[in-house]
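A short write-up of the structure that comes next.
Heads up, one of the protein chains got dropped from this complex, but the rest are sitting where they should.
For chain A:
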Amino acid sequence: MTSLPDPPPGAKKLGLVIDLDTCVGCHACAVNCKEWNTSGHLAPLPDFNPYAAGAEGVWFNRVHAYEAGEGEAGRTVHFPRSCLHCEQPACVTVCPTGASYKRAEDGIVLVNPETCIGCGLCAWACPYGARELDEDAGVMKKCTLCIDRIYNETLPEAERQPACVLTCPARARHFGDLGDPESAVSRLVRERGGYDLMPEMGYRPVNKYLPPRRRAAAGAPPQEAAPRAEEIANPLLRWVDRVLSR
């Protein structure tokens, strides 16, 4: 068992806010994550049978598509899924070696590949399916929140963000400190009714999802002036006397 840190009051809770209103399911976040991280902190992210049947690789971020509701009233939902960096991460407490850990200073959940034995208990414990086993190395891997980008002093300030956030063409991903109620991401969560995934499980995810905005209402049924009798006979007549200037 691995214990959780006692975060100091006001400690950062870094995480993502994902907007389901504009996510079009393009997989940009998933692929850009893969390309950053396959040469990043938990490199590589291997691909098994890459050019044959049964191709299956390690991805820290996957996008699912499903439908909700029936017929035209229903909705097609695109749902990006990655580690939620829970405040009560069962994947950490279940870890027999301490390899899986939650950082006190920013709340990021990481795996130390040096001490991970690849037992898979954390993947079993995580209800969100956010753990990815590198079967070749025998090590569990997962979203690091791009820890090698967000503190990277060789990057311009504006680019010290996770790859998935910077690349998202629908601007549906936001990164920030959800422990600071005045941060941009916290404000966004408040304004848009951001919610926890499966809150009943009690893991208190840091990442939030923004629900689809209320759809623009259909306009009122058209109100028409009653057509004049001559218009009914010949609707073109209404333009006969129209004075228009070139």
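The rule we apply is simple: contacts are C-beta pairs under 8 Å (C-beta built on N, C-alpha and C of every residue); 3 or more make two chains touch, one makes a residue touch a chain; residues count from 1.
Everything below uses one rule, namely that contacts and distances are computed from a predicted model.
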- Look at the options "ABC transporter permease", "NADH-quinone oxidoreductase subunit M", "Formate dehydrogenase" or "Phosphate import ATP-binding protein PstB" and return the one that UniProt uses as the protein name of the missing chain. "Formate dehydrogenase"
- Item | Options A:L14, A:A90, A:I147 or A:V185, residue touching the unrepresented chain | A:I147
- Note on the structure: Missing-chain contact, candidates A:V94, A:A125 or A:L166, resolves to A:L166
- Message: In the complete complex, the non-displayed chain touches which residues of chain A?
- Response: 2-6, 21-28, 30-32, 34-36, 38-41, 43-53, 55-57, 59, 65, 67, 69-72, 74-78, 92, 95, 98-105, 110, 112, 114-115, 136, 147-148, 151-155, 158, 163, 166-172, 212-213, 215-216, 218-222, 224, 235-240, 242-246
